[in-house]
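Note that one protein chain of the assembly has been removed; the remaining protein chains are unaltered in position.
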Amino acid sequence: MTLLSIILLPLAGALLPLFTERFGRTLCAYSAAFGPLCALGILLGSASSVFSGHTEHVFFAWLPEIGLNLSLRLDGLGLMFALLIVGIGLLVVLYARYYLSERDSLGKLYALLQLFMMAMLGIVLSNNLLLMIVFWEITSLVSFLLIGYWSHQSDARKGARMALAVTGAGGLCFLAGALLIERIAGSFELDAIFAAAEQIKAHANYPVILVLVLLGAFTKSAQFPFQFWLPHAMSAPTPVSAYLHSATMVKAGVFLLARMHPALAGTDGWFYLVTFTGMATLLFGAYNALFKHDLKGLLAYSTISHLGLITMLLGFSTDLAVVAAIFHIINHATFKASLFMAAGIIDHETGTRDMRKINGMWKYMPHTALLAMVAALAMAGVPLLNGFLSKEMFFSEALHLESMGMFSWIFPLMATLAGIFSVAYSVRFIHDVFFNGEPIDLPKYPPHEPPRYMVVPVEILVGLCLLVGILPNLTIAPFLEAASRAVLGHEMPDYHIAIWHGFNLPLIMSFVALAGGLLMYKQRSGLFAFYERKFRHDEKILFESRVQFSVRVAQMFTDFIQNNSLQRYMALLIGSAVVAIGYALLPNMQWMGPLSVTELEPVSLLAAIILAVGALGTVLLHHNRFAALLLMSVVGLVVSLIFVRYSAPDLALTQISVEVVTIVLLMLALYFLPQMTPNESGAKRVGRDILLASAAGLGMGLITFAMLTTPYETISDFYLANSVSGGGGANVVNVILVDFRGFDTLGEITVLAIAAVGIYAMLNGLHLPLPQADGDGRLWDKEPHPPILSVMARILLPLAILVSVFIFLRGHNAPGGGFIAGLVTSVALILQYVASGTVWMQQRLRWRYRRVAVSGVLIAVLTGVGSWFFGYPFLTSTFGHFYIPLIGEIELASAMAFDTGVYITVVGATLLILAHLGKLAQTTHSPRPSTSTSFTEAELSKGEN
Amino acid sequence: MTSFARKKVFPHKLLSLFMLGVWLVMSNSLGFGQWLLGGFLAWAIPFFTQSFWPQSMVMNKPWLAIRFLLLVLWDIVVANAQVAVLIMGPRQKLQPAFMRIPLELKQDFTITLLANTISLTPGTVSVDLQMNEGYLLVHGLHVTDVDATIAEIKSRYERPLKEIFECSNP
Amino acid sequence: MEILISVVIALLTSCGVYLLLRGRTFPIILGLTLLTYAVNVFIFMSGRLNPGASTIIGVGERYTDPLPQALVLTAIVISFAMTAFVLVLALRARAELGNDHVDGRNSVEEVKS
Amino acid sequence: MLQSVIQLTMFIIALALALNLWRLCIGPSLPDRILALDTMYINAIALLVVFGMHEQKTLYFEGALLIAVMGFVGTVALSKYLLRGDIIE
Amino acid sequence: MNHLIIAPVLIPLVTGILLLLGTGRPPRVQRAISFISISAQLVAAIYLLSVAAGGDMLVYALGNWAPPFGIVLVLDRLSALMVTITASLAFFSLWYAVRDNDKPTDSLHSVVHFLLMGINGAFLTGDLFNLFVFFEVLLIASYTLLLHGGGAARIKSGLHYVLLNLVGSSLFLIAAALLYGLTGTLNMADMAVKVAATSPEQAPLMKAAALILLVVFGLKAAMVPLYFWLPRAYAAAAAPVAAMFCIMTKIGIYAIIRMYSLVFGDEAGVVANVATPWLWPLALITLALGATGALAARELRLQIAYLVIVSVGTMLAGVAMHSTAALSATLYYLMHSTWVCAALFLLADIIMRQRGATSDRIITGPRVKQPVVLGTLFFIGSAAVIGMPPLSGFLGKVMLMRSTVTDEQTFWLWFLLLASSLIMVTALSRSGSTIFWRTESRTTKASKTDKLALSAVMALFATSLVLSFAASPVVQYTNALAEQIMQPSIYIDAVLNHQTIEGVHHD
């Protein structure tokens, strides 16, 4: 539990500064320090137990189903890292209090820093690999915000994005690796993974796992060739750099190497990959650091170099190399953090980080200069400072390595070379900044010492450098031992940290490095010229341009496949269906089922020919829209005759009614549309469409034929058997509609009602130009309502309603029903609209059709709900036969009420649609000018074409 | 046009009677229940749709009406045969013509009946009605004498119609 | 007859699909209607060909499968609602886009796709 | 005998329908096409009536009635379109 | 008899009707009705979820007609979960809409309820044709919603959406009719039994039906090559509508899960798992193309729409793997992506409104009025949708990745999931940093977004957190759900052995 609080304290602490910010910066800083301080106390409290070899565990199930648990461990490695994270974190909090200007939100920075701290602590304390990845990715995310803290700067934004992309990508690889490990080890828990180390290494997937995990580690730790994001992350405020890029974020990668060492190390793959990556990084970083004019740039490349060194050591994998690696992690964190802070102070006081301008600071800020120089010497590996000790160990391990046989000399050689560069850039840092004459063109002049407390963190860190450098065994040894034990998994080898090991080869290498470094710095001008000529490329620009390029490619590709053309999408949809049918039918298809075909009837053949002519005519004449409409009506007519032929009078009735209403609808719409369809498809296009259409037709024809000749057994016998006895109606189709499958019908009338509502909404505020003439330019007839038509229409109205009542009442036992009756009523009323006009109708029929339509649905619902009161499910019907004197027996069925709902919905919806469409011209006539439409006056006067 | 504001209980008795007949024919039954139901509908539908019928029809001479109906039916049947012959015969011999028939009728309804009658009887179709100018435009398929045909139409169809429907309110 | 019906459905489908692939709203709606016919007949045919049968109890001796008929009825109503909707939408598109091309284009050139 | 007469009648009507379709296709004018369609509706009614006799069922009466109503409304609407463009005004 | 199972269908239906009948009442009253209703739906859904969690299947025979003759509603863990997700999503969308989006016309609320009716009906029904009907209900409502507010962009993309879906509906009908023509039944449980007994001669036809259905559901689910219409349509929709639409693709996913486990699943004899060979590659291509689109998007809402596509690809891949673990992961991911994408659409709307004429284009523009709040929300939302820990997307992805079995599955799914994550990181960090960081110094005249609307977004993101930190019970549920789905016999037995109430349907 205490272990958990180590993580939770900074998390809770993250919120605190946001609230306290308004009460002043100091209080804000205190509140920010509170959480880490407590965590530090807890950590130190458990140190002794860890030193004694005890590993503390905490386990809470989070998502045990996938092996993700809030499982923490505090071993030596974790403790050491946690102390670094919390300790340096606290110093950064103090430092940032003075660093950040009044303009910037201190609370936000503290909040993010603590969030980051929490994530880092999570990484180092996780006992569950998946949990570690959770924290791992959080560090990537939060570092994005921290690097982009000064979001108004383009560099900050780009640097943040780059860091996120690179470390995020690495995290994803790590995730994949972790998942593969889990497949072998059966668990994400580290203990289980360590226990399964041999299996993992022996597994066929081991190389993949290794590469994936290493990719995670290398990207995070800025190893070559992924190092490029780190220098650009320097756009972050210096406290952030001091924290993330010395002690924490970049250390997460090497921590991972250390953490996974027991599970993955000890193979050739590990050795070569890790060692050579580290070596490349070491040299690359050291070399480049020398030539950076930016203070933080120098430090960044130096960091890369040192991370390479640590990686290389971990690659060696020998016991002492591991010890050295861990030792150097600590040392680097202390001197680099202090250097970043010092750089920040200089930047803060001079207003620039350009070393070509900053000269002679020794004079202006001697205190800071002294501290920075000591730290820089530690970086250079000068004796009596901590950097010297771990570097000595590195040289020693490099010398002792014999894995490469006769080529093993390469390690000490490269190590020394890197050492030379390292000394050179350290010297450059000292000389260029603190001496080297007078400053040039400083934005702030004269610089002076920073506020007292801003230097305190640097003092503490430099003090630690000295302390460890002089008294390693009293200070660092127990931590180192505990941490190394955790990495190696066994007791420490016999080793001795001492300042003086005698005059041995490593010492000679150190001296070579020192002397060589000094020499190199002396000869720097030539080198600088060489470097400027050769290495002028900026990774940021390169990275950005690559991203830009991929975005452009993505855009081109997306625009290419999604050209926003319905014609293509439609072709794809239909094509997909054709492929589906073809794929299913073409292989080993028997075109015909076992049933034999019935005889061809001449009348049907003739009807089919009529239908074919109608359909083909619709297509051929489709440029002349009105004519196409007429031909399509023929198709509708023949289809209803087909329904009649094959014993479906209800369908025929419905088809013919819907057909007419649809035609009226189409004409209402056609009035506002061009009368002709322009010929805009080329021959190739037409050919493709014909091909697709034929394929679709062929597919449909084939499945129709196959289906028709295949026998089937149906549930329909039940309907035939129960229609009268159970549903109270002889018309089985109608009983299905209102009873057996009444729920479908409820949905269907709901669709109708919603369509009406939607159409109403769409017509609202719709303004279209009114064509003053027909397609041939002929002005319209002057007479809107021919009197003969009006008179006859009125005579037909009561008759039609009579017919609709007849059809409605008979529906349950003979062809008919609510829907058809509704359509007949609607058509009769529409006829009145056509014959006598909207105004005339509005005076006589004041229904609000939208309400009528939904009322119908409501009636149907209420009918269904009624059955609840008798304890039956929704829509359970009932009916009874009643004997009434003189009249005889009559039948009353609840389904009738349901059908009434259908009737009302149909009338309401149909009339709403047609009447409102009809009114469109009137609303368009209204005095409001056509500002809401995009038509020009010219087009209006010209009419349609 | 505001006559529909006040509702009459039996707005159109003739129509109601007609509808009852239609109902009985339609339901193919003369059972008491159908009489009752048909009667109800024959009352209810005109009652609820009376606003759609601006003026109510008054038939003055029912017997004349029946005679006229029979006459028209006879004309339809007999003359249809003539048209059939005309249609099947040599096309070039047909003498089509448009005829303007000046109208004495005043009411929409009667004019409509006249126009329909003309259309139903063979050889002529009324294709336009100009109320303002007071004529009905009729197309004849085979008209040897335009004026004679106009006169015949007026005497044979317009006059009886006028007598049946329009005498009381000239 | 099965072959004839299959040919009819195939033809209706082909014609419908061809029109569906046009660029203007009106022909597309015509195509949709033709396709709907094809589909409705197809649903109907899932009850197989039963000339001379009936779905009214007490009428005739043989009965045909009533269920597909009920399904077609539902399908007809729904496609009616949809057709009405898409027609009004076509008008709306005509107003908002300035022409009746489905992609809001008014060029006479070949529309590349 | 009656059945063959009915068959023959149906065939004749179907022939008439085909003739109507011919007119519908060739036009030449739109009123011609409307007229042809209207005639098709009427012939379809005839077909339905005779078909009812063929099947010895009275089930098709409503269908025929409805075609009569709908055919009329359709023709009126189509013609009105030619006259005024706006069929409901 | 538990009538509550029909509540998710009837409550919204009646609400929609009442709202329409009450047009002209003050918006306050309308909203109150709408809210009471959606709350009731949420309560009912949660109740049903708790019932289903126990493992009992509820079967509700409409009209008291025994299956397979009548239509049944079936409540299993899957349908209960889907209904609950829908209700919650609608709750937040309406919550957001209350601000001012519902003013222009008075039918928005009612149509949303109709949409809910359709969606819930589709989830609950156990009848194939009834599924079609509910699809149509939800589609027609969605058409109306998509066009809500008008404007050229909406109308154009809406036209595409509508026309394609109309053809899709035709295909659905063809498939349903074909299935009926072969099996003689529409009840899905009964159909499963009949399909299992398909003879080899009938197999091609049965396969054709199954694959046409896949096209239909693929269109709904936005599977490649049928999704091209989606991004622009979603991007153009009004914000609460776009948020609501986040469930729309899931309906397709649901239907695929249902049909290809129950009817065309392991036990379907000669047509067993007929869709799987198609589903897998198409899912992966969808995933890849979605990520590409997200990178390419020039507008924020379009980008989010592509993220929806990415999630579709991810889920379809999970479905295609056809295992308990994969299915469980898919459903967990489904919850996550529904809520998070919805929240992102709402957030994009807020951002857009505060940027004035720059709208949601990913270019330098004026500063938003509330950079901290919106930026934080955008950051969280992006992390969630990419699948960054500790948010729900991460867990969903890990679960999916863990559920791969073969090397081929592992390679492709992992590669594409991780690559798409990286692409999304790049894409969203670009858009986020451009919108929030690379700003002009001015702000627009737009007012600050009110707390209510913001709180809706926050609440939706909070669900991602809850989903993540309380993942265990959720995953237990989805595991149980997946087990239930993988054993279709449970469903079949429950439906076909359902007893109707005696004593009715007799004269």
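To keep things simple, chains are lettered A, B, C, D and E as they appear, and every chain counts its residues starting from 1.
Just so we're on the same page, contacts are C-beta pairs under 8 Å (C-beta built on N, C-alpha and C of every residue); 3 or more make two chains touch, one makes a residue touch a chain.
Note that contacts and distances are computed from a predicted model.
This figure omits one chain of the complex; the name its UniProt record holds, of "Putative Amino acid or sugar ABC transport system, permease protein", "Cell division ATP-binding protein FtsE", "Na+/H+ antiporter subunit G" or "Phosphoribosylformylglycinamidine synthase subunit PurS", is "Na+/H+ antiporter subunit G".
For the chain that does not appear, the touching partners among the shown chains are A, B, D. Among the residues A:L442, A:M792 or A:L875, only A:M792 touches the chain that is left out of the figure.
In the full complex, the hidden chain is touched by subunit A at residues 776, 778, 781, 786, 788-789, 792, 795-796, 799. For subunit B, the list of residues touching the undisplayed chain reads 22, 25-28, 76-77, 80, 83-84, 87-88, 91, 94-100, 115-123, 125-129, 137, 139, 141, 143, 146. Subunit D residues in contact with the hidden partner, per the touch definition given at the top, are 1-2, 5-6, 8-9, 12-13, 15-17, 19-20, 22-23, 29-32, 34-36, 38-39, 42-43, 45-46, 49-50, 52-53, 56, 58, 61, 64-65, 68-69, 71-72, 75-76, 79-80, 82-83.
The rule we apply is simple: only the chains that are shown with their structure count from here on.
Note on connectivity: the fewest steps through touching chains from subunit A to subunit C is 1. Contact with both subunit A and subunit E is made by C. At the centre of the protein atoms shown, by the Cα-centroid criterion, sits E. When each chain is reduced to the average of its Cα atoms, B sits farthest from subunit A.
Measuring from the averaged C-alpha position of subunit B to that of subunit C gives a distance of 40 Å.
Averaged C-alpha coordinates give centres for subunit B and subunit E that are 62 Å from one another.
Each chain gets a centre from the mean of its Cα atoms; for subunit A and subunit B, those two points are 74 Å apart. Looking at subunit B, one finds that none of its residues touch two or more other chains.
For subunit D, the set of residues that touch two or more other chains comprises 59. Taken together, the subunit A residues at the contact with subunit C in this complex read 563-568, 570-571, 574, 597-601, 604-605, 608, 611-612, 615-616, 618-619, 622, 625, 628-629, 632, 635-636, 639, 642-643, 645-648, 650-651, 654-655, 658, 661-662, 665-666, 668-670, 672-674, 677-682, 685, 689-690, 692-694, 696-702, 704-705, 707-709, 712, 714-716, 719-720, 723-724, 730-733, 736-737, 740-741, 744-745, 748-749, 751-752, 754-756, 758-759, 762-763, 766-768, 813-815, 819, 906, 909, 913, 917, 920, 932-935. Contact residues on subunit B toward subunit A in their complex (touch as defined above): 1, 4, 15, 19, 22-23, 26-27, 31-33, 36, 41, 45-46, 49, 51-53, 108-109, 111-112, 115-116, 126, 129, 131. Across the complex, subunit E is touched by residues 61-66, 68, 108, 130, 133-135, 137-138, 140-141, 144-145, 148, 151-152, 154, 157, 160-161, 164-165, 168-169, 172-173, 175-176, 179, 182, 547, 550-551, 554-555, 557-559, 561-562, 564, 566, 568-570, 572-574, 576-577, 580-581, 583-585, 587-590, 593-594, 700, 703, 706-707, 710, 712-716, 718-719, 722, 725-728, 739-744, 747-748, 750-751, 753-755, 757-758, 760-762, 764-765, 850-851, 854-855, 857-858, 861, 865, 867-868, 871-881 of subunit A.
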